[in-house]
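Heads up: the structure comes next, in structure tokens.
For chain A:
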Amino acid sequence: MPVKAIAPDYVGEVKDSVDRFHGNIVVYVNWVDHLMFCSALAFPLPPDMSFGSLLSDLLPQYYGLHPDWARIDWAQARWELDRQPFTPDLEKGLAANGVGHKSVLRFTTPGLTGIDGSCT
Partner candidate 1 sequence: MRMMIILPFIGIIERETTMNVQKKISLKDRYRILTRGLDWETSYQPMGKVFPDVGFEGIKIRNWDDFNDPFRLTMDAYWRFQAEKERKLYAVLDSFSQNNGQTAITDGRYVNTLKLFLTGISPDEYMAHRGFAHVGRQIPNAGLRISAQMQALDELRHAQTQIHTIGQYNKHFSGLHSFRRMHDRVWYLSVPKSFFDDAVTAGPFEYMVAIGFSFEYVLTNLLFVPFMSGAAYNGDMATVTFGFSAQSDEARHMTLGLEAIKFILEQHEDNVPIVQHWIDKWFWRGYRVLTLVAMMMDFMLPRRIMSWKDAWDIYFNDAGGALFGDLARYGITLPKYVDVPAKEVNRLSTEAWSIFYQYTHAAAFHTWLPTDQEMDWLSASYGPDWDRLYRPRFLHWRQMEKEGHRYYNNALPQLCQVCQIPMAFTEPDDPTRVAFRDTVYRGERYHFCSDGCKNIFDHEPEKYVQAWLPVHQIFQGNCGGASLDQVLDWYGIEKGVDNMDYAGSPDERTWKEWEAMRGRVAG
Partner candidate 2 sequence: MSNVSITLHNNDEARGLIAAIQKDNPNSVSHVYPGMVKIDCPDRIVIFRESVELEIGRSWTVNEIHLSLISLAGNVDEDDDYFAIHWNH
């Protein structure tokens, strides 16, 4: 039973459907082992934004505050998209890479484990 309600056919209003975000999709990004950023970062992004642009234009504005950011060897970085291993195509757009509305992107940067190895 999807809900206990007085009305037997009660249906809830989906508050975060993609049509409400003015053409954008919501994407969450999590940098593993870097808890200085308490949660995955949430962004409303155009689905045709290239993955390369996400990496080089958007994320540095936020993750750039961390001393590990400049040390990342991107060739070593491992990605997950919605809990599945994933190899991004930097030229292609987010949607073309399979990134959907409310997708979670996680990346691990081997060898980098935050401030004094504390995963902060």
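Selection criteria: all candidates are chains of the complex that A comes from, given by their letters.
The definition used in the following text is that a residue touches a chain if its C-beta (ideal position, glycine included) is under 8 Å from a C-beta of that chain, and two chains touch if they have at least 3 such contacts; residues count from 1.
No experiment lies behind these values; they were computed from the predicted model shown.
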item: Complex member in contact with chain A (any copy), out of 1 or 2; value: 1
item: Of chain A, residues touching candidate 1 in the complex; value: 1-6, 10-17, 20-22, 24, 26, 28, 30, 32-33, 35-44, 61-62, 65, 82-83, 100-104, 106, 114-120
